[in-house]
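For this depiction, one protein chain was excluded, whereas all remaining protein chains were kept in their positions.
In order of appearance the chains are A and B, and numbering begins at 1 in each one.
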């Protein structure tokens, strides 16, 4: 998927659409991001201030240009990106019940982009389960 | 499950009991919390000071009434709750071997409640595997 700088990009709908084309009634859907400078979170998708606050919190906890970093050759946003990825998730598995994601009412699945430049991010979706 | 304010609530026994009623010998048990202001951790269940220290560490790293937060309408404990959930886990999958959870000797599974008021929290248990 395409990202346009740091922030949380919801793609719950894309996952649900992909799932709806399969015949699994009960199973486990795994979301896996193939990068170490972007990650995954499940967060509230009601008030957009929640994901904005999350982005700002992570910017503060892993600031750019921190003298702690030795890895600086890929730009000031890269090492903070790796830290934010380590603090959140590379993989999420969501149970499937009656052919649907067993998410809570306010839960959305987000790609958390940690780099400034636009990127194309590869996310693998994988489904295990039984027809039903 | 019912929570009574911030803290870590062990429910390893409930998961093991649920598993023991199934016929799976080898498999994967997934625990999924359907909320974004509570989360999951696997932690030491020997010294109760460990989970108390964890609670206090997370209270300090994501304090209430931080001027960074825009999302304040659900109370001072809500945005810190979302941050703490992002820093820990919404989902955990535990291998099952010979019908039992493959946990280490000192590992317990905890619901980490991040809100002050009592809540009922929905946790989905899902099992994939083979009879044995």
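Here, contacts are C-beta pairs under 8 Å (C-beta built on N, C-alpha and C of every residue); 3 or more make two chains touch, one makes a residue touch a chain.
A quick note: this is a predicted structure, and the numbers were derived from the prediction, not measured.
Novice: Give the residue, chosen from B:1, B:28 or B:124, that touches the chain omitted from the document.
Specialist: The single option touching the absent chain is B:28.
Novice: Which parts of subunit B face the unshown chain closely enough to count as touching?
Specialist: Here the touching residues of subunit B are 26-28, 41-44, 47, 49-50, 52-54, 56-57, 60-61, 87-89, 92-95, 97, 102-107, 128-129.
Novice: Residue by residue, what part of subunit A touches the chain that was omitted?
Specialist: Subunit A touches the chain not shown through residues 28, 30, 32-37, 61-62, 68-71, 73, 79, 82-83, 85-87, 89-91, 93, 122, 124, 126, 128.
As a working rule, only the chains that are shown with their structure count from here on.
Novice: Between subunit A and subunit B, what's the gap in Å when you average each chain's C-alpha atoms?
Specialist: 19
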